[in-house]
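Heads up, one of the protein chains got dropped from this complex, but the rest are sitting where they should.
This part shows chain A:
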(Lines give C-alpha, C1' and ligand atoms only; values in the text may rest on other atoms or scores of the structure.)
Protein backbone atom coordinates (compact mmCIF):
# COMPACT_ATOMS: atom_id res chain seq x y z
CA UNK A 1 0.00 0.00 0.00
CA UNK A 2 1.15 3.51 -0.75
CA UNK A 3 0.79 4.58 2.87
CA UNK A 4 3.16 1.82 4.03
CA UNK A 5 5.94 3.32 1.95
CA UNK A 6 5.25 6.71 3.44
CA UNK A 7 5.29 5.27 6.95
CA UNK A 8 8.59 3.54 6.24
CA UNK A 9 10.12 6.83 5.09
CA UNK A 10 8.95 8.66 8.17
CA UNK A 11 10.35 5.93 10.41
CA UNK A 12 13.67 6.07 8.54
CA UNK A 13 13.84 9.85 8.79
CA UNK A 14 13.04 9.83 12.50
CA UNK A 15 15.60 7.07 13.12
CA UNK A 16 18.20 9.07 11.26
CA UNK A 17 17.55 12.19 13.30
CA UNK A 18 17.54 10.20 16.52
CA UNK A 19 20.94 8.80 15.56
CA UNK A 20 22.16 12.33 14.87
CA UNK A 21 21.10 13.56 18.29
CA UNK A 22 22.79 10.59 20.00
CA UNK A 23 25.91 11.42 18.03
CA UNK A 24 25.73 15.00 19.35
CA UNK A 25 25.42 13.73 22.94
CA UNK A 26 28.44 11.49 22.40
CA UNK A 27 30.55 14.43 21.20
CA UNK A 28 29.56 16.33 24.35
CA UNK A 29 30.59 13.43 26.57
CA UNK A 30 33.89 13.06 24.76
CA UNK A 31 34.68 16.74 25.23
CA UNK A 32 34.25 16.58 29.01
CA UNK A 33 37.58 14.86 29.70
CA UNK A 34 39.56 16.80 27.13
CA UNK A 35 41.67 18.93 29.44
CA UNK A 36 44.71 19.65 27.29
CA UNK A 37 45.89 19.69 23.66
CA UNK A 38 48.72 17.48 22.42
CA UNK A 39 50.89 20.35 21.21
CA UNK A 40 50.62 21.98 24.65
CA UNK A 41 51.82 18.82 26.37
CA UNK A 42 54.55 18.55 23.74
CA UNK A 43 55.97 21.99 24.46
CA UNK A 44 58.45 20.36 26.86
CA UNK A 45 59.72 18.05 24.13
CA UNK A 46 62.91 18.98 22.31
CA UNK A 47 62.34 20.11 18.75
CA UNK A 48 63.69 17.93 15.97
CA UNK A 49 66.80 19.02 14.10
CA UNK A 50 67.26 19.36 10.38
CA UNK A 51 65.90 16.39 8.55
CA UNK A 52 67.71 14.60 5.74
CA UNK A 53 66.14 11.57 4.12
CA UNK A 54 66.76 10.45 0.55
CA UNK A 55 65.71 7.85 -1.94
CA UNK A 56 68.10 4.97 -1.46
CA UNK A 57 66.54 2.48 -3.85
CA UNK A 58 64.20 2.84 -6.82
CA UNK A 59 62.31 -0.26 -7.89
CA UNK A 60 61.44 -0.13 -11.56
CA UNK A 61 59.57 -2.87 -13.30
CA UNK A 62 55.87 -2.21 -13.03
CA UNK A 63 54.42 -1.14 -16.35
CA UNK A 64 51.68 0.86 -14.75
CA UNK A 65 50.53 2.64 -11.59
CA UNK A 66 51.75 1.05 -8.36
CA UNK A 67 48.76 0.81 -6.03
CA UNK A 68 49.88 -1.07 -2.95
CA UNK A 69 52.91 -2.54 -1.24
CA UNK A 70 53.82 -4.47 1.89
CA UNK A 71 57.07 -5.47 3.63
CA UNK A 72 58.17 -8.97 4.45
CA UNK A 73 59.19 -9.62 8.07
CA UNK A 74 62.77 -10.10 6.85
CA UNK A 75 62.98 -6.29 6.56
CA UNK A 76 64.13 -6.26 2.95
CA UNK A 77 61.65 -8.02 0.73
CA UNK A 78 58.52 -6.28 -0.46
CA UNK A 79 55.47 -7.21 -2.50
CA UNK A 80 53.84 -4.61 -4.75
CA UNK A 81 50.78 -4.58 -6.99
CA UNK A 82 49.71 -2.38 -9.87
CA UNK A 83 46.92 -1.26 -12.17
CA UNK A 84 47.83 -3.67 -14.95
CA UNK A 85 47.36 -6.70 -12.71
CA UNK A 86 51.02 -7.37 -12.03
CA UNK A 87 52.11 -8.40 -8.56
CA UNK A 88 55.88 -8.42 -7.97
CA UNK A 89 58.00 -9.60 -5.06
CA UNK A 90 61.32 -7.77 -4.80
CA UNK A 91 64.42 -8.00 -2.68
CA UNK A 92 64.42 -4.25 -2.37
CA UNK A 93 67.95 -4.22 -0.92
CA UNK A 94 69.38 -5.54 -4.19
CA UNK A 95 66.39 -4.32 -6.27
CA UNK A 96 66.10 -7.80 -7.81
CA UNK A 97 62.69 -9.08 -8.75
CA UNK A 98 62.19 -12.48 -7.20
CA UNK A 99 58.66 -13.42 -8.18
CA UNK A 100 56.03 -12.03 -10.49
CA UNK A 101 52.47 -12.99 -11.26
CA UNK A 102 49.81 -11.38 -13.41
CA UNK A 103 46.35 -11.32 -11.91
CA UNK A 104 43.36 -11.85 -14.18
CA UNK A 105 42.00 -8.43 -13.20
CA UNK A 106 43.20 -4.85 -13.37
CA UNK A 107 43.57 -2.41 -10.45
CA UNK A 108 45.10 -4.74 -7.87
CA UNK A 109 44.57 -2.32 -5.01
CA UNK A 110 45.54 -4.59 -2.15
CA UNK A 111 48.49 -6.83 -1.46
CA UNK A 112 50.04 -8.27 1.67
CA UNK A 113 53.00 -10.41 2.67
CA UNK A 114 52.35 -13.44 4.89
CA UNK A 115 54.09 -13.43 8.31
CA UNK A 116 56.08 -16.55 7.38
CA UNK A 117 57.35 -14.88 4.21
CA UNK A 118 56.15 -17.90 2.24
CA UNK A 119 53.06 -16.44 0.61
CA UNK A 120 51.44 -13.25 -0.59
CA UNK A 121 47.82 -12.16 -0.85
CA UNK A 122 46.32 -9.74 -3.35
CA UNK A 123 43.11 -8.59 -4.96
CA UNK A 124 41.27 -5.66 -6.52
CA UNK A 125 38.60 -5.27 -9.16
CA UNK A 126 38.04 -9.03 -9.17
CA UNK A 127 36.29 -8.55 -5.79
CA UNK A 128 38.40 -11.36 -4.39
CA UNK A 129 41.47 -11.86 -2.25
CA UNK A 130 43.75 -14.63 -3.50
CA UNK A 131 46.75 -16.21 -1.82
CA UNK A 132 49.83 -17.27 -3.78
CA UNK A 133 52.46 -19.47 -2.12
CA UNK A 134 56.02 -18.39 -2.93
CA UNK A 135 58.47 -21.07 -3.95
CA UNK A 136 61.99 -20.90 -5.25
CA UNK A 137 61.36 -23.43 -7.94
CA UNK A 138 62.74 -21.96 -11.15
CA UNK A 139 59.96 -23.56 -13.11
CA UNK A 140 57.31 -22.30 -10.80
CA UNK A 141 54.04 -21.20 -12.20
CA UNK A 142 52.75 -19.04 -9.39
CA UNK A 143 49.35 -18.65 -10.95
CA UNK A 144 48.82 -22.42 -10.85
CA UNK A 145 49.04 -22.60 -7.04
CA UNK A 146 46.68 -19.67 -6.53
CA UNK A 147 44.07 -20.04 -3.81
CA UNK A 148 40.92 -17.94 -3.91
CA UNK A 149 40.10 -17.00 -0.33
CA UNK A 150 37.84 -13.98 0.04
CA UNK A 151 34.74 -13.10 -1.98
CA UNK A 152 33.18 -9.69 -1.76
CA UNK A 153 30.46 -8.08 -3.83
CA UNK A 154 32.62 -5.15 -4.82
CA UNK A 155 36.29 -4.28 -5.19
CA UNK A 156 38.89 -5.35 -2.65
CA UNK A 157 40.57 -2.26 -1.21
CA UNK A 158 42.81 -3.73 1.51
CA UNK A 159 43.95 -7.03 2.92
CA UNK A 160 46.18 -8.17 5.77
CA UNK A 161 47.20 -11.50 7.26
CA UNK A 162 46.59 -11.70 11.00
CA UNK A 163 49.31 -13.16 13.25
CA UNK A 164 49.68 -16.22 11.05
CA UNK A 165 49.46 -17.32 7.43
CA UNK A 166 46.12 -18.94 8.10
CA UNK A 167 43.77 -15.99 8.42
CA UNK A 168 43.18 -12.96 6.25
CA UNK A 169 41.34 -9.77 7.00
CA UNK A 170 39.85 -7.89 4.04
CA UNK A 171 38.20 -4.52 3.35
CA UNK A 172 35.94 -3.90 0.37
CA UNK A 173 34.07 -1.37 -1.72
CA UNK A 174 30.94 -3.26 -0.70
CA UNK A 175 31.10 -1.46 2.65
CA UNK A 176 32.18 -4.43 4.75
CA UNK A 177 35.30 -5.99 6.23
CA UNK A 178 35.68 -9.73 6.66
CA UNK A 179 37.89 -12.34 8.31
CA UNK A 180 38.63 -15.52 6.33
CA UNK A 181 40.20 -18.91 6.90
CA UNK A 182 42.84 -19.22 4.19
CA UNK A 183 42.85 -23.00 3.90
CA UNK A 184 39.12 -23.42 3.31
CA UNK A 185 38.09 -19.93 2.17
CA UNK A 186 35.47 -19.99 4.91
CA UNK A 187 34.10 -16.68 6.14
CA UNK A 188 34.87 -16.56 9.86
CA UNK A 189 33.43 -13.16 10.69
CA UNK A 190 32.02 -10.18 8.84
CA UNK A 191 32.00 -6.56 9.97
CA UNK A 192 29.05 -4.33 9.04
CA UNK A 193 28.69 -0.72 10.00
CA UNK A 194 30.36 1.48 7.40
CA UNK A 195 27.91 3.46 5.30
CA UNK A 196 30.01 3.29 2.16
CA UNK A 197 33.15 1.74 0.63
CA UNK A 198 35.80 0.64 3.15
CA UNK A 199 39.20 1.75 1.87
CA UNK A 200 41.74 0.65 4.45
CA UNK A 201 42.39 -1.36 7.57
CA UNK A 202 45.13 -2.02 10.12
CA UNK A 203 45.49 -4.68 12.82
CA UNK A 204 46.11 -3.52 16.38
CA UNK A 205 49.50 -4.40 17.93
CA UNK A 206 47.63 -5.30 21.06
CA UNK A 207 48.96 -7.78 23.55
CA UNK A 208 45.68 -9.29 24.59
CA UNK A 209 42.75 -8.35 22.41
CA UNK A 210 42.08 -8.83 18.77
CA UNK A 211 40.96 -5.58 17.27
CA UNK A 212 41.51 -3.71 14.05
CA UNK A 213 40.60 -0.30 12.66
CA UNK A 214 39.09 0.48 9.26
CA UNK A 215 38.44 3.71 7.35
CA UNK A 216 36.00 4.43 4.55
CA UNK A 217 34.20 6.72 2.17
CA UNK A 218 31.66 7.46 4.89
CA UNK A 219 34.43 9.52 6.54
CA UNK A 220 34.36 7.19 9.54
CA UNK A 221 37.17 5.32 11.22
CA UNK A 222 35.79 2.28 13.05
CA UNK A 223 37.47 -0.03 15.55
CA UNK A 224 36.24 -3.63 15.52
CA UNK A 225 36.34 -6.62 17.86
CA UNK A 226 37.45 -9.50 15.62
CA UNK A 227 35.79 -12.08 17.81
CA UNK A 228 32.29 -10.62 18.01
CA UNK A 229 32.16 -8.63 14.76
CA UNK A 230 31.02 -5.59 16.73
CA UNK A 231 32.22 -2.06 16.23
CA UNK A 232 33.61 -1.02 19.61
CA UNK A 233 34.60 2.56 18.81
CA UNK A 234 34.07 4.97 15.94
CA UNK A 235 35.35 8.40 14.98
CA UNK A 236 33.74 10.80 12.53
CA UNK A 237 35.80 13.97 12.25
CA UNK A 238 37.27 13.76 8.74
CA UNK A 239 35.63 15.79 5.99
CA UNK A 240 36.21 13.34 3.20
CA UNK A 241 37.14 9.72 2.35
CA UNK A 242 39.64 8.09 4.72
CA UNK A 243 42.28 6.44 2.53
CA UNK A 244 44.60 5.03 5.14
CA UNK A 245 44.67 4.09 8.83
CA UNK A 246 47.65 2.99 10.88
CA UNK A 247 48.11 2.22 14.57
CA UNK A 248 50.55 4.15 16.72
CA UNK A 249 53.25 1.66 17.84
CA UNK A 250 51.90 1.41 21.41
CA UNK A 251 48.47 0.48 20.12
CA UNK A 252 46.80 3.24 22.16
CA UNK A 253 46.07 5.40 19.14
CA UNK A 254 45.90 5.38 15.36
CA UNK A 255 46.50 7.87 12.57
CA UNK A 256 44.41 8.38 9.46
CA UNK A 257 44.99 10.02 6.07
CA UNK A 258 42.13 11.48 4.08
CA UNK A 259 41.10 13.17 0.84
CA UNK A 260 40.41 16.27 2.97
CA UNK A 261 44.20 16.80 2.88
CA UNK A 262 44.63 16.18 6.60
CA UNK A 263 46.03 13.38 8.71
CA UNK A 264 44.58 12.95 12.17
CA UNK A 265 45.48 11.13 15.38
CA UNK A 266 42.78 9.40 17.42
CA UNK A 267 43.38 8.21 20.97
CA UNK A 268 41.52 5.05 21.92
CA UNK A 269 41.55 5.57 25.69
CA UNK A 270 40.48 9.22 25.50
CA UNK A 271 38.05 8.14 22.78
CA UNK A 272 38.60 11.25 20.63
CA UNK A 273 40.64 12.95 17.94
CA UNK A 274 43.73 14.45 19.59
CA UNK A 275 45.68 15.98 16.72
CA UNK A 276 45.27 17.22 13.15
CA UNK A 277 48.25 17.33 10.81
CA UNK A 278 47.51 19.89 8.13
CA UNK A 279 48.95 22.88 6.37
CA UNK A 280 47.26 25.45 4.14
CA UNK A 281 49.65 24.68 1.31
CA UNK A 282 48.72 20.99 1.41
CA UNK A 283 45.68 20.75 -0.78
CA UNK A 284 45.65 17.21 -2.10
CA UNK A 285 44.48 14.13 -0.27
CA UNK A 286 46.74 11.97 1.87
CA UNK A 287 46.68 8.46 0.44
CA UNK A 288 48.76 6.51 2.96
CA UNK A 289 50.30 6.99 6.39
CA UNK A 290 52.72 5.17 8.67
CA UNK A 291 54.67 5.85 11.87
CA UNK A 292 58.38 5.62 12.48
CA UNK A 293 59.33 2.98 15.04
CA UNK A 294 59.15 5.30 18.06
CA UNK A 295 55.94 6.93 16.88
CA UNK A 296 57.57 10.36 16.89
CA UNK A 297 57.31 10.77 13.12
CA UNK A 298 54.34 10.26 10.82
CA UNK A 299 55.12 9.73 7.15
CA UNK A 300 52.26 10.55 4.79
CA UNK A 301 52.10 10.10 1.02
CA UNK A 302 49.89 12.50 -0.89
CA UNK A 303 48.09 12.75 -4.21
CA UNK A 304 50.24 15.79 -5.06
CA UNK A 305 53.21 13.45 -5.59
CA UNK A 306 54.92 14.42 -2.31
CA UNK A 307 55.59 12.82 1.06
CA UNK A 308 55.22 14.99 4.14
CA UNK A 309 56.92 14.07 7.39
CA UNK A 310 55.08 15.19 10.55
CA UNK A 311 56.24 15.59 14.14
CA UNK A 312 53.47 13.57 15.78
CA UNK A 313 53.83 15.28 19.17
CA UNK A 314 54.28 18.90 18.15
CA UNK A 315 51.90 18.73 15.20
CA UNK A 316 54.28 20.50 12.84
CA UNK A 317 55.58 19.39 9.51
CA UNK A 318 59.24 18.43 9.67
CA UNK A 319 59.99 17.91 6.00
CA UNK A 320 58.58 17.49 2.52
CA UNK A 321 60.09 14.87 0.21
CA UNK A 322 59.96 15.26 -3.55
CA UNK A 323 60.86 12.60 -6.08
CA UNK A 324 57.78 10.82 -7.29
CA UNK A 325 56.33 12.03 -10.57
CA UNK A 326 52.74 11.14 -9.90
CA UNK A 327 50.58 10.55 -6.88
CA UNK A 328 51.96 8.51 -3.99
CA UNK A 329 49.49 5.69 -3.51
CA UNK A 330 51.06 3.55 -0.79
CA UNK A 331 53.62 3.97 1.98
CA UNK A 332 54.93 1.59 4.67
CA UNK A 333 57.75 1.82 7.18
CA UNK A 334 59.98 -1.27 7.21
CA UNK A 335 59.50 -3.77 10.08
CA UNK A 336 62.67 -2.64 11.88
CA UNK A 337 62.12 1.04 11.15
CA UNK A 338 65.32 1.53 9.15
CA UNK A 339 63.50 2.89 6.10
CA UNK A 340 60.14 3.37 4.49
CA UNK A 341 58.95 2.40 1.03
CA UNK A 342 56.58 4.43 -1.13
CA UNK A 343 54.74 3.33 -4.26
CA UNK A 344 53.40 5.72 -6.87
CA UNK A 345 51.28 6.11 -9.97
CA UNK A 346 54.59 6.95 -11.68
CA UNK A 347 55.14 3.14 -11.89
CA UNK A 348 57.98 3.08 -9.37
CA UNK A 349 58.62 2.28 -5.73
CA UNK A 350 61.20 4.11 -3.70
CA UNK A 351 62.91 3.15 -0.45
CA UNK A 352 63.84 6.17 1.67
CA UNK A 353 66.30 6.32 4.56
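Everything below uses one rule, namely that contacts are C-beta pairs under 8 Å (C-beta built on N, C-alpha and C of every residue); 3 or more make two chains touch, one makes a residue touch a chain; residues count from 1.
The rule is short, and it goes like this: contacts and distances are computed from a predicted model.
Chemist: Match the chain absent from this complex view to the correct UniProt protein name in "Septin", "Regulator of G-protein signaling 11 isoform X4", "Vacuolar protein sorting-associated protein 35" or "Proteasome subunit alpha type".
Modeler: "Regulator of G-protein signaling 11 isoform X4"
Chemist: Touching the absent chain in the whole complex: find that residue among A:123, A:193 or A:301.
Modeler: Considering all chains, including the one not shown, the answer is A:193.
Chemist: Can you say which of A:131, A:261 or A:307 touches the chain missing from this structure?
Modeler: If we include the chain that is not displayed, A:261 is the one touching it.
Chemist: Using the definition of touch stated at the top, determine which of A:102, A:148, A:164 or A:190 touches the missing chain.
Modeler: With A:102, A:148, A:164 or A:190 as choices, the missing chain is touched by A:164.
Chemist: Footprint of the hidden chain on chain A, which residues?
Modeler: Against the missing chain, chain A presents residues 8, 11-12, 15-16, 18-19, 22-23, 25-26, 29-30, 33-38, 41-42, 44-45, 47-54, 56-57, 75-76, 93, 107, 109, 125, 154-155, 162-164, 166-167, 173-175, 181-184, 186, 188, 192-197, 199, 205, 207-208, 210, 217-218, 227, 231, 233-234, 239-241, 248-250, 252-253, 259-261, 267, 269-272, 274, 279-281, 283-285, 292-297, 303-306, 312-314, 316-320, 322, 326, 336-340, 345, 351, 353.
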